[in-house]
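As you look at this complex, bear in mind that one protein chain is not there, while each of the others sits in place.
Going by the order they are written in, the chains are A, B and C; count residues from 1 in each one.
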């Protein structure tokens, strides 16, 4: 089965990977993104993720649809965590099952790249002496009048 | 940290993925292979994996070394289960952490392909009416006098 | 005619607002509405901004309708 979810609870990679398993596939490929301690040499105390929830879910569902049209894959699960995350905790898990491994690797890689580009979720880094809302790579973002989000 | 292990216990993908995480990386890519119910239309009751343990560990360690020479990755963990496995249980988990996602995807894909080709582990499929030791793809196997295992 | 406008993350933090209403005329293009909002919040224009209408990325060509939900936010940084 496919799923796109937001949650404020810790992510369990194993159970997410397991939910995408169909009986005809023998493997899943899973991307696990997590909070690193250092960003550009600066120490992060913790992160906060905020989502435009209704739109984020729609965009994640679109990505799943596009991935299933583009790659020969069976099932996709995407779960993104929101709220406060400690160092080392998983922020996002994307799991893809496919009859042939190659497609699962390609789809999973495509999905995380597109998620970072299009899904309306933002990360705030909190340091000992301040905080900063991280802004995405402008060059790859979808902007008004620039219909890359078909 | 890197690790290559054999175990008769159930594999916990999440904890394997977590063990490869270094502080400077923000993502891991994990391949999870598991027992499917049907192989070529025939129903499997359960599987048994047997390893030439000492050699399998050496070959897995070689793969980790080669992957770290070939790809820009930080850490690799490979755990293969042996003994009796029920349908849906994980047989192998390969987890790769790298500073850049692309290298982790490429390395993980390379590692599972090479593991299936070179690591001395065999799978027996048990059916209602018999059993069968699966033999690997001869075309890609390493044979005597044919030094593909550098 | 009233429209709902949402800010998130950096845009909410900079403006001190998360949600408010704007009055518009019938038949306006959303790009004109967004321009009007930015005039009220000039500090946002220093950022790379994205725009949505009813939870879809906006082209700017849409004609606003009563009850539409608009949002303005910085380039996304999830994952």
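What we mean here is this: a residue touches a chain if its C-beta (ideal position, glycine included) is under 8 Å from a C-beta of that chain, and two chains touch if they have at least 3 such contacts.
Worth saying up front: this structure is predicted, and the values here are computed from it rather than measured.
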| item | value |
| --- | --- |
| Visible chains in contact with the missing one | B |
| Full-complex contact with the absent chain, from B:19, B:68 or B:124 | B:124 |
| Interface with the unshown chain - residue positions in chain B | 33, 49-52, 54-56, 58, 80, 91-92, 112, 115-124, 133-138, 141-145, 147, 149 |
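Here is the rule we go by: only the chains that are shown with their structure count from here on.
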| item | value |
| --- | --- |
| Separation of chain B from chain C, taking each centre as the mean of its C-alpha atoms, in whole Å | 49 |
| For chain C, residues contacting two or more additional chains | none |
| Sequence positions of chain A contacting 2 or more other chains | 33, 112 |
